[in-house]
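Heads up, one of the protein chains got dropped from this complex, but the rest are sitting where they should.
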Amino acid sequence: MRNGMFMRRSLALLSGLAVLLPALAACGDSTPTATTTTAGGGATVSPTDSGIGITATTAPTKGVDATLAPTTSAATMPPTAAAQATTLPTAGANVTSIIENPTLTGGAVTPNRVGGGGMLRWSNEGVQDLDTLDPALVNASNSVMASGLIFDGLVRTDSKLGLQPAGAERWDISPDGKTYTFHIRPNLRWANGSPVTAEDFRWSLERALSKDNAAGSGSYYLGNISGATDWNAGKTQGLSGVTVKDPQTLVITLDKAGVYFLYQLTFTAAEVVPRKLVEQYGKNWPDHAYGTGPFQVKEWRHNERLLLAPNPYYYRGAVQLDGIDMPFVQDPATAFNLYRSGGLDVMGSQQFPNTLAAQVAGQPDFRQEPQFFDAYVGFNNKKSPLNNVKLRRALALAVDKKTLTERVLGGGAVTANGILPPGLPGFNPNLKPLAFDPTAAKAALVAAGFKDGAAVPKLTLSYTGGQADFEKVATTLQQMWKQNLGVSVQLQGEEQARYNNDLTALANAPDKSPIEMYISVWGADYPDPQNFLSQQLRTDVGNNNGHYSNAQFDQLVDLADVERDVTKRMDGYHQAEQIAIDEVGWLPLYHSSGNLLLRGTVKGLVYTAQGLTTDDWTGVTNK
Amino acid sequence: MRGFLLRRLGSALFVLFSLTLLTFVIARLAPGDPIMQMMGNRRDPVRYAALQQQYGLDQPLPVQYLQYVGGLLHGDLGMSFQYPGRPVTTILAAGLPVSLKLGLGALLLSTIVGVPLGIIAALRRNGPADRVITTLMLGLFSIPSFVLIGLLVWLDLTLYKAHWPSLPVAGLQQPASWVLPIFVLAASSMGYIARITRSSMIEVLGQDYIRTARSKGLSAAVILTRHGLRNALLPLLTVLGPSVAFLVTGAFVVEKLFNLPGIGNTTIQSIGQRDYPVIQATTILLGVAVLMMNLITDLLYSVFDPRIARQG
Partner (left out) sequence: MAVRSRVQLPAVGEAQASTPPSLWARLVRNSWALASLAFLIAVVVAATVGPSLYQNLASADIQPLRAPDYQDYTISGPAASWPSAVHWLGGDDLGRDTLARLLTGLRVSLAVALLVETINIVLGATLGLLAGTFGGWVDQVVSRLADMLFAFPGLLLAILVSAIFGTAAQNVAGDIGRLLLVSTALALVSWPLMARFVRGQTLSLRQRDFVQAAEAIGARQSHIMVRHILPNVVGLIITAATLDMASVVLNEAVLSLLGLGIQPPGSSLGLMINQAQPHLEQNWFQLAVPGLTLTLLVLAFSFLGDGIRDALDPTTR
């Protein structure tokens, strides 16, 4: 289950853990009627089943916190799970057949008349090139965003995280909840016009779960499919849990019933890819990628840009855009200047530092959406001297967060007192923060056993170098610690990829890691305290890079995770959060917004807390 | 002549060999285990061994080096660490045309502008035209490329905001995207070429045979084309080789700041990511470019001025 999960980089992908959303929302909702869903042939699956919640929520999603820019907005598909789907979206036989595209009737398929709606110039910041577009392998949010424009699966989520039919027009779920029968949309076509059948879906799932693609997310999200684990380990000859009943019917059997399985099918690993293309071009097939999504690769100019053309056979109708021109721009400041001089229509969907945002605040094409997002300092709890709680307290008390957010980051960021961002269920306005207090900080330093700041061995603060916000935050912290405590801190800005590796190394072998303190971020996968506390700071969970450990904290979150009474549950989280703040498991710095520049000529795209998204690509134009 | 060229070729081959050795040694000396890094520092002996074998890192160092050189001779530069499974040659092939266009464009622009300006300045020596040209060229020669880029980008943003025509400030979306990078890259060598042309032109114009031609009443243009130009431009050939090295350094900055997908940017990127196979390849590629340019310079020089070859 854990295999390949360390490199998970996509907020979008993670956000897909929206699967939990209903379950957890249910936890927070004491009326059982709203949380019970009739699935398939009448079997009742309760999302409040704590077993489901726990297995799915202990997802080791390490790496994300390192890779996201503070203001990263989510990719378009699947959207971040900040939306509040209050009831479990309809999953089952009550979804009737929808044939949305009038041209796809009666067997004869003619291509749509696409284009005429202008090109969309949309920068992909923070990378010089994409590692891949292969849905079975994409991890980085930069790649997920691009790949999501090309590929589609059996089902999809809309901008409100509702479940919608995609390649499958409808599906049936067996009474025991373990067998899913998908009816593939008749006349579903690849972008080149040839038909897509159930066998294509079977082959794609088998491929995504194969040993060769272990680096991808398939085994993690789809490991519940019968036989997936053995097939992934190379023990069997194929994926037994997915069978083709007839060209239009695909049957998937699961090891365990799970209401969130349909959501898991919305992730990249379950998207259908053309076997012909993969076999024709081998590893380089993404250079020519097409699928069943709204766009296809026109040209992938490595190190430069991705050019996408509309898919004339898109099942939802004629895409009006003439295409998407997506340049890769390493430095967001360069993309910013490019946008400001008229060279882009959309900028900032991957990275948009607050420092740049301050320059365009208030302009009509600038969008800012609050996000459930923390930037914090983490500590290596397994190494001296930062395993000393009192020293961590001294450092925390010496940080003037108000100055940091208001003057250094200049808007778009709110001071973080606690770990849970405002607006998130469970946010505690009564939390006792470690407020800025230089005198108390010095006292804590003495209590920690150091006569003054100079007595503290030189500490290192690691962060992602070259990103404006982090660079400034690190510099400011360094100077605050020097000024208020006399503690010398060495800054260690690293390239993003190296930094990710170093954090993973810290998680795997903290005693050997050179990292002492690190600036990191965490964006919500889904709006629940569990995602911020139990998944980040509980002893030995995958994301707990710094190995903070407190038995009382563990006990509190373990109970809260399965508590059905919402008041009791939140109270548990409040207590746990207070412990983590007092002991400085994290030193939270600020909660950040997502920033975006979107030219007024672009119609049909919306910027929400989930990021830049649309319900229907056929309606997007830029004229 | 042949002996001279053979000697030059021999030393070029030696340098090439050293280049492969040095880059190889630096890559192996560098702290950190590239395979561990690729695996996110997770301990998985089976996968580790497989990757080690795939990249040939399980062999003893001398064998690795020989394999590397062997591959090099067959045009096989290995696989990138950063983009697993992507051959280094593919990465280079993507960047090369961009850098070539940029470099040749800059070389061409700096010559086309620099030479005539140098000649004009020499002909109007100490006049107002000379003063303007000399000052301008000195400015272009001295201003660091990254400062010039800042200046131009600011100018461009200002123009755009005033709804005046402006140029793209990054990327390669349209043909006009080439204008700023080529200009910036050309700027210093333009100043340099103009300076060299001016001084050697002044020297040539002071020679006896020019004075004789003048006294015979030939017009300046005729003297220039018949006698002066060829001799005056000879020193420019010596600049050609160094110019390429110069353009390479310039390309690092220009390609990075304009976000151009050339070899310079690829190199910076691969150094940042410690992608040693790509670092080695770009180093050798750039080294070969400089060596070739030097060889061509020597060749041209020996053609135009056979004395050099005889002495050489």
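Order of writing sets the chain letters: A and B. Residues in each chain are counted from 1.
In this section, a residue touches a chain if its C-beta (ideal position, glycine included) is under 8 Å from a C-beta of that chain, and two chains touch if they have at least 3 such contacts.
A quick note: this is a predicted structure, and the numbers were derived from the prediction, not measured.
Checked against the hidden chain, the listed residues A:S174, A:Q478 or A:S549 yield one contact partner: A:Q478.
Contact with the chain not shown here comes from a single listed residue; of B:T111, B:S166 or B:S189, that residue is B:S189.
Although one chain is not shown, part of chain B still touches it, namely residues 11, 14-16, 18-19, 22, 26, 29-31, 138, 142-144, 146-147, 150-151, 153-154, 157, 188-189, 192, 239, 242-246, 248-250, 252-253, 256-257, 267-268, 271-272, 274, 279, 283, 286-287, 289-291.
Residues touching the missing chain, restricted to chain A, are 333, 336-337, 340, 353, 355-356, 358-359, 403, 407-408, 410, 458, 465-466, 468, 471-472, 474-476, 478-480, 482-483, 490-493, 514 (touch as defined at the top).
What we mean here is this: only the chains that are shown with their structure count from here on.
One inter-chain figure worth recording: chain A and chain B are separated by 42 Å, centre to centre, where each centre is the mean of the chain's CA atoms. Across the complex, chain A meets chain B through its residues 6-7, 63, 121, 128-129, 131, 283, 301-305, 325, 327-331, 334-335, 337-338, 340-343, 495, 497-498, 500-502, 504-505, 508-509.
Considering their complex, residues 37, 40-43, 82-86, 90-91, 94-95, 98, 153, 156-157, 160, 166, 168-173, 256-261, 265-266, 269, 272-274 of chain B touch chain A.
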